[in-house]
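What you see is the complex with one protein chain gone and the rest in place.
Letters A and B mark the chains in the order given here, with residues in each chain numbered from 1 onward.
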Amino acid sequence: MAQQLKMHLLVCGGTGCRASESEAIQTNLERELKVHGLENEAKVVTTGCFGFCEKGPIVKIHPDNTFYVQVKPSDAKEIVEEHVLKGRKVERLLYSDPAKKEHVADSRHMGFYRKQIRIALRNCGFINPENIDEYIARDGYQALGKVLTELSPAQTIEIIKKSGLRGRGGGGFPTGLKWEITSKSVADQKYVVCNADEGDPGAFMDRSILEGDPHAVLEAMAICGHSIGATKGLIYIRAEYPLAIKRLKIAIDQARNYGLLGNNILETGFDFDVELRYGAGAFVCGEETALIHSMEGSRGEPTFKPPFPSVEGYLGKPTNVNNVETFANIPPIINKGAEWFASIGTERSKGTKVFALAGKINNVGLIEVPMGTTLREVIFEIGGGIKDGKKFKAVQTGGPSGGCLTEKHLDTPIEYDTLIAAGSMMGSGGMIVMDEDDCMVSVAKFYLDFTVEESCGKCSPCRIGNKRLYEMLETVTRGEATMETLQKLRLLSNVIKDTSLCGLGQTSPNPVLSTMDNFWDEYLAHVEDKKCPAGVCKSLMRYVVIPENCVGCTACARNCPVNCITGERKQVHYIDQSACIKCGTCLEKCKFNAIEIV
Amino acid sequence: MDMIKLIIDKKPVEVEKGTTILQAADKIGIKIPTLCYLNLGGFNIENKPGGCRVCVVEVEGRRNLAPACATDCTEGMVVNTHSIRVLNARKTVVQLILSDHPFDCLVCAKSGNCELQDLAHKLGIREIPFQGEQSTYRKDTSPSIIRDVDKCIMCRRCEVMCNEVQTVGVLSAINRGFQAVVAPAFEMNLDHSVCTYCGQCVNVCPTGALTEVDHTNQLINDLADPEKVVIVQTAPAVRAALGEEFGMKPGTLVTGKMASALRELGFDYIFDTDFAADLTIMEEGTELLDRLTTYLNGDKTVKLPILTSCCPAWVKFFEHQFPEMKEIPSTARSPQQMFGAIAKTYFAQKINVDRKKLVVVSIMPCVAKKYECSRDEFKVDGNPDVDYSVSTRELASLIKRANIDFMALPDSGFDSPMGESSGAAVIFGTTGGVIEAAVRTAYELHTGKPLPKLDFEELRGLEGMRSATIDFDGLPINIGIAHGLGNARKLLNEIKEGKSHFHAIEIMACPGGCIGGGGQPYIHGDTSILQARQKAIYNEDAGKTLRKSHENPDIIRLYEEFLGKPLSHKSHELLHTHYFDRKKEVFID
Partner (left out) sequence: MSSIKIKLKDKDVEQIKEICGSFNNQAGELINVLHKVQGVFGYLPAEVQEVVASELNVSVAKVYGVVTFYSFFTMIPKGRNPVSICTGTACYVRGAEKVLEEFKKELGIGVGQSTPDGKFSLTCLRCVGACGLAPVVMVGEKTYGRVSPDGVKDILKEYED
């Protein structure tokens, strides 16, 4: 049994690390252990995501918490021979603290982990998600047992209400209240739905939880089912998450075998089972009515609320929809109590929030912090600051529904309401950091491009309005816009927010409005000076020859793909702006710094 | 009933629980503009996807604007339907819709009847500040319906009609976002689909995205051609609706003015489809009695119930959807086609004109009739019995084009020998009418006794499915009626499952029957107009002395001079048809 082993080698089996050959690392580690006859001394365990994706693939050694980063399959031999066999840490694979320039062996001392509190991610990176015993060993299914044997549905709902947990999928609706409404709806059948259609580009918390700790979600769904009077659970999951699907299937089978799903759970007479439903690539299906229509086999178009799903949902029956992270918080709340959970976080936002930290930041990865942590702490302490020593410019939260926050918002505590007040929103937890090289008009355009692509097309403001916003932003990035365009951008944004049918359209102009509010100068630069300060907008760039530096080597002219550079050998060259396609080849080829962008 | 008090535009109003803001406002005379919303009251047809966002209003305490069509009133609600915020938003939304809409209003078939055009006018829109890409799709022309999807505004009304009401299932929302539009599968042509051409989609389309094929120009050319003899027949439902196009009250009968207008337009003979309706009753009624007698004599192989076959959309529906049952409907052709067949034989001989020089035109409340004319089995050596059909709307347009002051026209009658008709023929124009007409004749032919009472109230009404048992002097005859193809499907499924107890069933594709046909003046959601048309038709019947088809002297003469007797060899040749299995006929472009 596992207890007799001296050492565990935890290999990250998340999608990110798998893409960097973590499976081969695992195979090699196992082979090396065998070669050295250490199979009974140490065991290789595939775990869910450790969160520190920037430095993946990650191998962590227990019990000493040694954290090896950017491990290659070829490193397996050294890890086994040095660390397992001789007890010597492999220095070159340790994480190096960029500030102190020294190796940190113990993950608990790494800046990335120091400020984190892991509730939803409590088991990610600790257990083998494909083994229910490991989940149970860490108090798994204890909460379900407590709910079924000690608590009435009303008492369970009361605990969730008291905990102050709010929906982690974006809206922030109080979870306990949602459960209560569904529990009070009278019907012969009710449903518990887990929204795992994570569609926010740049967010992967739900996937990591499902890959790293699938039982947490199953347990929570069963608890919810008992509270609201439902015997059926459905997980609506993105088809693009094959690993999460595989692990969920394994988890469901194991839970059934252990009598933790199915009929007469824990001999209490309570029946509950879970099925999977697959999304097919539509962001709007994150909206609960759209999700329900999709599960019913139709186009994922949202419908007007009311009726709310809690009254009339899947197949017309009362349905409670929560997202993955919300569910992952439930078992610890039951186990440790509402007061414990409510003691973490702030007055109006309790507990923690998982963020997918990405973009121009040193420590890309998955983090979980208490509500109320400031953006500065997240970006500069946990995230390790901006990549390549560049200057921080903005942080985008809330994905396509959110906004870009700036320097002046860095000390804002992260809460549902403060983020909305600042012109962004919590969203599902994507957090993209941008530096001085990012053009904020282009960023707004990027999000609008996404919204135009993902709008379901049902209501006119979202279907046509977002397209027009995108087109206007395009004229700004091409230097063809006027001040009137900017006025229209703002006016149209407000109307789209005010009139759209669902949350997608009601929030889609946020990236435009927040960048206009916070980076007005940059918009002005595009419109009035016809310049892109970040140097991103191609149409506004001009490549010119600096006559004093040009020696007439002809390298630029020879490499220009459109032959728009003229000049005799040893003479100053000239770039024909009307023909230039701004590919940048001349700048790249010039050895004399004789070409610049103006 | 729970009542709710609320305030709309500073006016208090009390409504039942479950009332929408739109309905509550309407109650106190506030007409909130709508676009996608459609409520065909009395038919249980409602479309409120809440998609266009034109009807948005401000509700105090609410973060964003609320669509009035889909938002229920709540106690103490304070609603403002014309605040600056609302007016700006509404205008912007319509401007957005217009920014993705062709600007060919001047030559659009829907001009003057376009709800989007009206809205733009009403909201005082004088410019479209948002320019950008316009979505473009292939234009599709079928024998009856033209789809110009560039003009689709995604109101989804046609989708509701085609799927929920008619259960035909040709149209669906496709693609998403800016590309989203309503179209057939694979954007195939309608004439490759299972479309029945009932035209209900055309009837509800607020813009010019769905319109009927225009035959007016061809008609003008034929009328001007001295070589051609142009004959017109007019269907019963036309006279009950045509007046609306000239501002007359719905339900005004304009039979006499219509005949005068057709004469003014230059038709050589003004005949009546009602004449052929009487002929249909002779053939169909006899067929019913024939099948019934055979059945009662012990031959259980005979197909019962007999189904009416006057409606071309219904015929195409069962050919696609229930081809295994194609032996059940009556083999009688529709009145339009019976008329054509008689006109190009009997009448052509009478006036001694070659059928190729004869142009038979029908004025129909229908667009499926255009398709019916084009069916190969209704042609002789490629020459169609009915050359083409124009809708009630097209006729109105022609009359206006010809500078005819319709209101000032005197009444006149139809020409002979194909102009006389009974009241039984007139009621063909409404649901329940064909079967009532058939009962009047079948009863008397079967019992040999005169009917004690001609009005069968039990067969009348606008309920989607109705049934009644008529006592044929001791023999109870079970009659079923369905209008709307969704209702027809239910009855057909019953027959398929052997659960049907009917002897005869009347089926009309359009809700209301021909009075609600796809070629009638647009009612823009006002179903009281259909009721008025129906009433007019029953009034015309009641006012006639001749009220039974078999007593029509022109019909009697036709049998004497030409056909012999109902179901004779000649009748079979000219007045009956057969049906096709079209299950496999659908194909992808």
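Following the convention adopted for this analysis, a contact is a pair of C-beta atoms (placed from the backbone, for glycine too) under 8 Å apart; a residue touches a chain by one contact, two chains touch by 3 or more.
Worth saying up front: this structure is predicted, and the values here are computed from it rather than measured.
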Which of B:V78, B:L123, B:I174 or B:I220 touches the chain that is not shown?
B:I174
Of the residues A:P370, A:G399 or A:G423, I need the one that contacts the missing chain.
A:G399
Selected from A:I159, A:I265 or A:M434 as touching the chain missing from the view
A:M434
In terms of residues, what is the contact footprint of the unshown chain on chain B?
163, 168-176, 183-187, 588
Omitted-chain footprint on chain A covers residues 14-16, 18-20, 53-56, 199-204, 207-208, 239-241, 277-283, 294-300, 315, 356, 358-360, 364-365, 396, 399, 430, 432, 434, 438, 443, 446-447, 456
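Criterion: only the chains that are shown with their structure count from here on.
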Between chain A and chain B, what distance separates the C-alpha centroids? Give it in angstrom.
54
Which positions of chain B touch chain A when the two form their complex?
49-53, 56, 64-65, 67, 70-72, 85, 88-89, 92-93, 96-97, 99-100, 129-133, 153-154, 173, 175-180
Under the touch definition given earlier, write down the residues of chain A that touch chain B in their complex.
282, 299, 301, 303-304, 306, 452-461, 463-465, 467-468, 471-472, 488, 491-492, 495, 497-501, 506
